[in-house]
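Shown here is a partial selection of chains from the complex, left in place.
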């Protein structure tokens, strides 16, 4: 009997439970037992585990978050922790580990793999910025939530003839801003990939106003920066443990600067944590399920040191190493589509 | 032929379009023509009006915002404006006005009424703090949006073992916080009516943690204040033109203070403008429609100087004067219900 340990690490993300369920259920078909490791790598260091049965995963498919809990613990910061982790793997009879997480979590997985521990990875990045996979679960849900928020803000913007600035997730890459901005009909989208020029933004919004469109929606990724003014933002920014600017660094900056430059009311909304919570979209549930099934299959095939990934519409396995190799920035052809609609 | 002018003033609110539609359609049955006045009282000062036909109001029932636009203009700040307003009423042949708005808009309506201008009012208060009516449209929608956000934050709070602070609308009264807090299963609800004691809040959250509930949701109205520490908040607060604290004054304060006192991660989400945008709930569409029908009936009956209001399940007419008379604070029996579930 093969015993598979499952853990989730890093920021939570809609679809984690769907992956866990798929690994457990597919594993059962393959004859595996499953053990849930609490709070990411921390649980393996601390020996905090629990059996995962069919019953444990019943009804969790539509649930946001992770039933296993999560943390950002990196056992390699402390040699004793690595030893505890190895001891616990032996103690609990864990034959293989499915690690579900982002760069950091999979980075640890990669190191453990090189030490000979059988690991497979499942990529998680709500920002969609991991290079090894075209998309991951959670991104579609985040885009849906942001798009719904933009729809709501439209009615207020239009009624009050205002500029509404919406700050969304995306520290290093502007995927959520770009896709939700197109879906929501944004009049300007600002992303980390392209430092923005305040005068140009002002010019666009003013031109739109003069064409009779008395309101505008500006979607800005939290990591977007004005040309040569990054410090201006940094001063008012707050960051959380992920390094995320949480409360409107660039959003507040834009509000203040645009209000100075335009003779219009400007308001800012910082969507924050609601972007990563709640029930996953159908699209994300299916993708997460496919990832979980594929991860269990990799274990059956003893094809360790790999992570599952989406390429086109196919699930493939790639070396864990690739998970952390490249930041995937926004496709510029897609970004240009947004600008067709500016001022419209 | 009676010509009815319709305007919306103050902050936008889901259901305004449903009122406009109901006044126009019911008015048509009564043989009225309708004129839309743009941007609240400003449109009557500036002569910015347009005919409102059956076609104008087709399809607007489910739409958020107001097709007429809105502003906070008070013509009584400038005597010449009052004269322009009266001239325009004559110029456009307006026989009666339906003014849809909050305290300020209805305050102007009341003054005009005393000057002999035929006006009826429809109360709008997303915060639910106007004394003359039990409820108004927009409140149920705001509560729904906040409840959905709390549901989303629950999964993150639970996965990360965090305290999540959610700042919601409610400057003078904590209705949204109380009702959405009960609906979302909040573990602490803080409202303007009762200055909160930080030590007590900390005690509750710690007790809950020690009972094995490793996460908590705190819902706080933007106008809530710590006992004897109002100034601490004021320093970091920002206010918009409505005097609303827009970006997390008390929310940020709580995050900082709770994180100091508890050995837990604390995160804050400021819901902001998404609370007042988007399609009204079924409940609000029906209430807004009933208000609009009743307003048109008041005009038919030449029963001016009144505003429509909800009492129990009945629509009644009350003097416009009452609209601004009393702030309606949260029912303490309802608020106490929330506390039954604290620590649960």
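Quick notes on this structure:
Should a chain be cited, it is by its letter among A and B, assigned in written order, with residues numbered from 1 in that chain.
One rule holds in what follows: a contact is a pair of C-beta atoms (placed from the backbone, for glycine too) under 8 Å apart; a residue touches a chain by one contact, two chains touch by 3 or more.
The model shown is predicted, which means the values in this text are computed figures rather than measured ones.
Copy number for the full complex in this structure file, with 2 chains shown: 4.
Quick note on the criterion: only the chains that are shown with their structure count from here on.
Chain A and chain B have Cα centroids lying 34 Å from one another.
By the touch criterion stated above, chain A contacts chain B in their complex at residues 8, 11-12, 14, 16, 39, 63-66, 69-71, 145, 148-149, 151-156, 158-161, 164, 240-241, 246-248, 252, 265, 267-274, 276-278.
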